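Only one protein chain is missing; all other protein chains are in place.
Which chain is which? They are A, B and C, in the order written, and residues in each are numbered from 1.
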Amino acid sequence: MALLEARRVTKVFGGLVAVSAVDLSVGERTVASLIGPNGAGKTTFFNCLTGLYRPEEGEIRFNGQPMIGLRPDQIVAAGMARTYQNIRLFGSMTVLENILVGQHVRLRSTPLGAIFQTPFTRREEEQAERRARELLAFVGLSGKGDLTARNLPYGDQRLLEVARALGSSPRMLLLDEPAAGMNPRETDGMLRLIRRLRDELEMTILLIEHDMKVVMSISDQVTVLDYGKKIAEGQPAAVRSDPLVIEAYLGSGMLEGHSKLT
Amino acid sequence: MRQKWQIAGLFLLLAGCAAPAPAPQTAAEVAPAAEEAAPAAEEAASAQVVIAPGQTIRIGGSFALTGPIPDPGKDIRQAAEIAVDELNAAGGIDGFLFELVAEDGACSGDQGTVVGNKFAADSTIVAVSGGTCSGETFGLKPILQRARIPFVSPSATNPDVVDAECDVCNRVALSDALQGQVDADFVFNQLGLRKVAVMHDNSDYGKGLAEIFQNAMVALGGEATAFEGVQVGDTDFRAALAKIGAGQPELIFFGGYSTEAALIAQQMKETAGLENARFMSDDGAYTQQYLQAAGAAAEGTYMSFVAGDAQAEKLAAFTEAYVAKFGVEPSQLGPFHGQSYDSIQLIADAIRRVAQPDDSGNLVIDREALIAAIRSTAGLAGITGTLTCDELGECGAGGVQIFTVENGAFKQVAGFGM
Amino acid sequence: MQFAGMALQPLKAVRIYCEIRVMVKTPSFPTLVRLRQASAVRWWVRLLGVVLLLLLAWRVAVVGLAEGYPASFWISQTLNGLVLGGVYALIALGYTLVYGILLMINFAHGDVMMIGGFTGFFALQLWIGVGWLDGSALWVVLALVLTVVAGMLGSVLAGITLERVAYRPLRGAPRLVPLISAIGASLFLQYSVLLIFGVTPRAYTRPALIEGGFRAGDIFVPYTGIIIFIVSLLLMLALYLIVQRSKLGRAMRAVAEDKSTAALMGINVDQVIVFTFILGSALAGAGGVLLGFHNTVVKFNSGFIPGLKAFTAAVLGGIGNIPGAMVGALLLGLIEALGPSALGIPTEYKDIIAFSVLVLILIFRPSGLLGEVLSEKKA
Partner (left out) sequence: MGMLAARHGLRTGALAFVLLTYLTLIGLPGRLADLAMPVLAGVAAIFFWLVLRRNPQLGGIYGSLGGTALWAGLLAGGFYAVLTAFFAGLLANGVRVQLVFDKIVPQNLAALYAVMPGALLSGELSPVGWLRQVGLLGLAGVAAALLVAGERWLRRRELPPLAALRWLPLLLPFVLLAAVIGLGSPAVTFGGNNQGTIRLLLAMLAVGSGIFAARAVRPGGARRVLWALLAAALVGLPFLLDQFQNSVMGIVFIFVMMGLGLNIVVGFAGLLDLGYVAFFAIGAYVYAFLAAPFSSPWLIAQLQGWGLPVSGPLVSFWLALPLTMVAAGLGGLLLGIPVLRLRGDYLAIVTLGFGEIIRLFMLNLAELTNGPRGLLNIAPPTVGGYSLGNPRDIFLLALAGAALIALVANRLDGSRLGRAWVAMREDEDVAQATGIHLVYTKLMAFAIGALFAGLAGQLYAARQTNIFPENFSLFVSIDALSLVIVGGMGSIPGVVLGALALKGLPEVLRGVDEYRIVTFAALLVIMMIVRPQGILPSLRRGRELQEQGGSRADQPSVLETLPDNAGGSPLAQKER
C-alpha cells in the first residue's frame, strides 16, 4: 500500500482553481517528483498535504490515516515533514537549535520538568542534542552546530532545512525545490543526500524540482502538473517523452525546461 | 549555556536570602550612618535631632511637582519657600536657619512612599510639610508614623488623611467632609434646588467629595438624579451629559479638578435638559485655569473653597514677597499657597517651642516633644486664620466659602466670612 | 508635488502598479494559514458570536430601553456619537496612513495633533489681537481658515522633525524598536509642551459665527460638531483619492509594498515617507485645531487619550485601510455615546465597552472590519 494517498485534491483561491482534482500516490521508500511550469500549483499542493491549506475537496491519507482537518503540527507528528522553496530557517538560532526545534514533536518534557530540571528532562535533552549532532553529521554539517543559522552559506542552509525536517523523525519528507539556486557541484551533493535519505534512512521522498537533471536522475516516479491539473504521471523516461508535457512546457514558454527535457 | 552560570549565582543569592538573617549583622555595624537611621534596626530614628552650629533646621516638603496637578503643587512649594525665607530673615531660631528640602511627591502613592522613605532615612529632617494630594499623603503616612516625623499637609483633604491612630498626621487643609456638607446645604437651602446630578472625575478626591455631597443632599431631602464618573484627560463629556440631561436635574455638582470642570460647564450648555441647569464644583476647580478654560460658560457657576480666615495684611505682604521672588501672582497657579505658608509657620512655631540649645552650642530638638507640640498648637496667627490643632490633627482655620463667577472673576456669595 | 523618479519614468510607475496587482492577487502564505484555521473553528466562533449578540440584545431590551429615554435622547446621543467619531476619524486617518506606508505605529501621532492645537491657539490669539475676529464674517472665516492652516503647519513641522530624528534612523529595525522610539517621542512632546507652555489649559475663543448650534426640539448639535464631521468625511475622501488615484499615492503604495523594489524603480523612498508624514501630520493639525474649537481646551496631554482612542478606531476598522479608519472611528464614537445608556450601565464603563467591542470584533475579524487580507501579512 502506498504511504501517501491523495485523491481528487482541489484547492480554490477566490475564482482561481489552484489545484484541481489531483490524485497522487507515493509508495514507501520511493522518490517521487512533482514537476510543472511556474504557477502550476505544485507548492499549493504541498501546502495542502502539510496542512497549511485546507483543500475544498478531496481526501489525503497518510499511512492509512486521513490528514485533512489536522493542523500542520499534527501532520508533522503523524510523520510528514517538509522544507521550503525560499529557505525559512530560524535565522537567529544556532544550527543545533534549529534541529532541536525540528525534534519538538518527538520530545515529551514539560515546562515544569524544565523548571525543576527533572532527570527525565535532562536525559531527554541530552539525547535530543546527541541526535541533533548525528543528524548534522548525516547531512554533512558536523562541527557547525554552534554557528548562527543565518550566517551559514546558502547551500548549507538548504542542508540544515533538511536536517531540521529530519529532526521530527518523519516517514516522509517533502522537499520544495531542494536544489534551487545551487551550482552544479552543490546540486550533485544534494542528489547524493536525497539518495542516502531513501536508501539509508528508508525514507519516502516527495520533491518539487525545476532542475530536470535532478528530477530525471533521482526519481522513481514523476508527476506533472499544469494549471492545477495532473497531465502526466509515470516513470521519468515515459514522462519525458509525453507530448502533453512537452506542450505544457513549450506552451508556457519554458524553452529552457524543454531543452533539458530532450 | 553561559547564562546558566549567572543564574546559578542568582540562585546562590536566593539561598543566601533564605538563610537566617542575623549573619550579616556585622555589615550593619559597619554602616551605622552618622546622618542616617541605622537601617538594620527598626526604622525609628534617634529620639533627638541635634543641629550643630552652622547647620540648618531641615524641613522636608512633599510637593506634587509632576503628575496631574503640577501647577498647584508648584504654588504650594513656592509658598513654602517664601515662608522659609521669612523665617530666616527674622533670624531663624537662635541663629539657626531653616532649610526646605523639597521633593516631588507627584501626587501619587508610589512617589509618596519613596519620598517618605527618603525623609525617614535622613535623620536631619525634623518635620515635613505635605503631601499635596491625598494619595501621596497616604504613601507618606505609615512611613513617617514609624519614623516619628510629624507632617502637616497643606492640601490633602481626604477625610482619612488624619485619624486617631496617627499622632504625626496633621493638616491645615479642611476635610472634604465639611466642604461637601456646606455645598449641599447651600444648594438646598440658599439656591432652593432639589434635583441634582452628581459627577466626579474618578480620583479619590473628586469621587469622595461627590459622594459626601450626594449623601448630604439626600439627607436634606433632595434628590440625586444621577451619579456619573468621567475620566481625567477625556475632553468630550457630551454623551455622559446627555444621559444626565434625561433626568432633568436643576444643578450638576462636579467633584474634580479645573480642566474637566471647565469642559463640563461648557458642554452642559449644549445639552438637552441642561440648558438651564446650574453648575457647581469644588476647591479643585477654584482656580484661574477654570476661569480661562470655561470662558463665558463660567459665568454664574458656583465654586466652593475651603478658605482660611484670610488675614488681609498678612496675605498682602505674602503676595508681595511671592511676586517679587517668582514674578507671578500665587493665585495664578493654585489655591493652596496660604495653607502651605501656614503649614511651615506651624511647624516652625512648634520647633521654636521645643528646641533647646545644649552645652556645646548645638540645637537639640526632641522628636516626641515636637510631635506633641504640633498637636498642641493653639491660637497661632497665620495667613489663613488662627490655627488651632484638635486631637485628630485638624489644624485648619476658616471654613467653606461659596463663590460664583461674575464678569470673569470669582465673587463670594455665601459661606464663611460673610 | 512631484517626485523626479516618477515624473521622468511614467512607465515604471505603471509597472509597479502591475506588480502590486500581482502581489494582491496571489494570497500570501501566512494569510492562508489563517484562512485554513479559521475554517476549522469558524462554526464555534459563529455560534459564540450569535450567543453574544443575543445576550446584548436581551440586555438592551430589558434594561436599556426600559429606562424610558425619549426618542430625542437616542437621536442626540447618536449625533453625539457621530461627532465624537468624526474627531477620532481625524486622528485615526493619520495613524492609518503612516501605518499603511511604514507599517509602524506612530504612537506620537496624538501628540502631533496636540502641537497643532497649540499652534492654532497662538495663531488665533494673534488674529484676535489684530482684531480680525471682530470684523465682518469674511474676516472671521479668513481667520478661522488661517488658524487651521497654522495648526497644520505646526503639526507638519513636528511630524517631519519626528520622522527625521526619531524614526528615519530606525528604518529596517525590528518592529518593536520604532515603537519604543515613538513612545519616547510621545512622552517627549507631551512633557516638552508642559515645560515650555505650562500646565494651564489654553482656551480657544469661539467666534460668534461658529458658536451655538443646530437645534430641533430637544436635539442639539453644535456647529463645531457638524464641521468636524463634514471635514473628516472630506479629508477621508481626499486622502483616499490621493492614495488610490494620484501618481504620488501609487508611489506611496509601492513603498508600502516593498521599499527596496520601489527604490529600484526610481522612487525616492525618503521623499515618499516624508510626504506621508506631511500628509498625516497636516490631517492631525487640522484635527487639533477643530478639536480646539469644539472642546475649547488644549493642554499638554490633550492629544494622548484621543490618540489612543483613534488608534483603537484605526485597528477596529482595519489598520492601513483608509475607509476602515473612518468606519472604525464612527463605530467607536457611537459605541461610546450609545453603549452605556443602551446597556443601562454608568458612563464610566464606556471605555470598557469600547475596548471589549474591539476585542470581540478582532476575534471574529482578526484584521479589523475592513482590513484587507494584505494588511494581515504586514501585521
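In the analysis below, a contact is a pair of C-beta atoms (placed from the backbone, for glycine too) under 8 Å apart; a residue touches a chain by one contact, two chains touch by 3 or more.
Keep in mind that this is a model prediction, so the values were computed, not measured.
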TODO: Using the contact definition given at the top, list the shown chains touched by the missing chain.
DONE: A, B, C
Task: Candidate in contact with the missing chain, chosen from A:T44, A:T121, A:T204 or A:Q221 - done: A:T121
- [ ] Would you indicate which residue among A:E97, A:E209 or A:D226 is in contact with the undisplayed chain?
- [x] A:E97
TODO: Have a look at B:G54, B:G192, B:G327 or B:G379 and name the one touching the chain we're not showing.
DONE: B:G327
- [ ] Based on the whole complex, identify which of B:D85, B:D185, B:D204 or B:D366 touches the chain you can't see.
- [x] B:D204
Task: Touch with the omitted chain, as defined above, among A:V19, A:I35 or A:L52 - done: A:L52
TODO: With the missing chain put back, which residues of chain C would touch it? List them for me.
DONE: 29-30, 33-34, 37-38, 99, 105, 122, 165-166, 169-170, 173-181, 183-188, 191-192, 195-200, 308, 311-312, 315, 319, 346, 348-349, 351-352, 355-356, 358-360, 362-363, 366-368, 376, 378-379
Open item on the list: Suppose we count only contacts with the excluded chain; which residues of chain A make the list?
Closed with: 50-52, 71-73, 76-77, 81-82, 84, 88, 90-93, 97, 100-102, 104-105, 107, 109, 111, 113-115, 117, 121, 125, 134-135, 137-142, 144, 148, 150-159, 164-165, 168, 182-183, 185-186, 188-190, 192-193, 196, 200-202
Task: In chain B, positions touching the absent partner - done: 1-14, 16-18, 24-25, 27-28, 30-37, 39-40, 42-43, 58, 65-66, 70, 101, 103-104, 108-110, 113-114, 117-122, 124, 135, 138-139, 142, 147, 158, 160, 202-204, 206-208, 229, 325-328
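In the analysis below, only the chains that are shown with their structure count from here on.
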TODO: Determine the centre-to-centre distance between chain B and chain C, using the mean Cα coordinates as centres, and give it in whole Å.
DONE: 39
- [ ] Can you check how far apart chain A and chain C are, centre to centre, with Cα atoms defining each centre and the answer in Å?
- [x] 45
Task: Where chain A touches two or more other chains at once, by residue number - done: none
- [ ] Scan chain C for residues touching two or more other chains and write them down.
- [x] none
TODO: Note which residues of chain C are touching chain B in the complex, please.
DONE: 69-70, 72-73, 76-77, 80-81, 83-84, 87, 194, 198-203, 205, 213, 218-220, 222, 291, 294-297, 299, 301-302, 304-306, 336-338, 340-341, 346-348, 350-351
- [ ] Name, in rising order, each residue of chain B that touches chain C in their complex.
- [x] 69-71, 202, 227-231, 233-236, 238-240, 242-243, 245-246, 258-259, 262-263, 266-267, 270-273, 288-289, 292-295
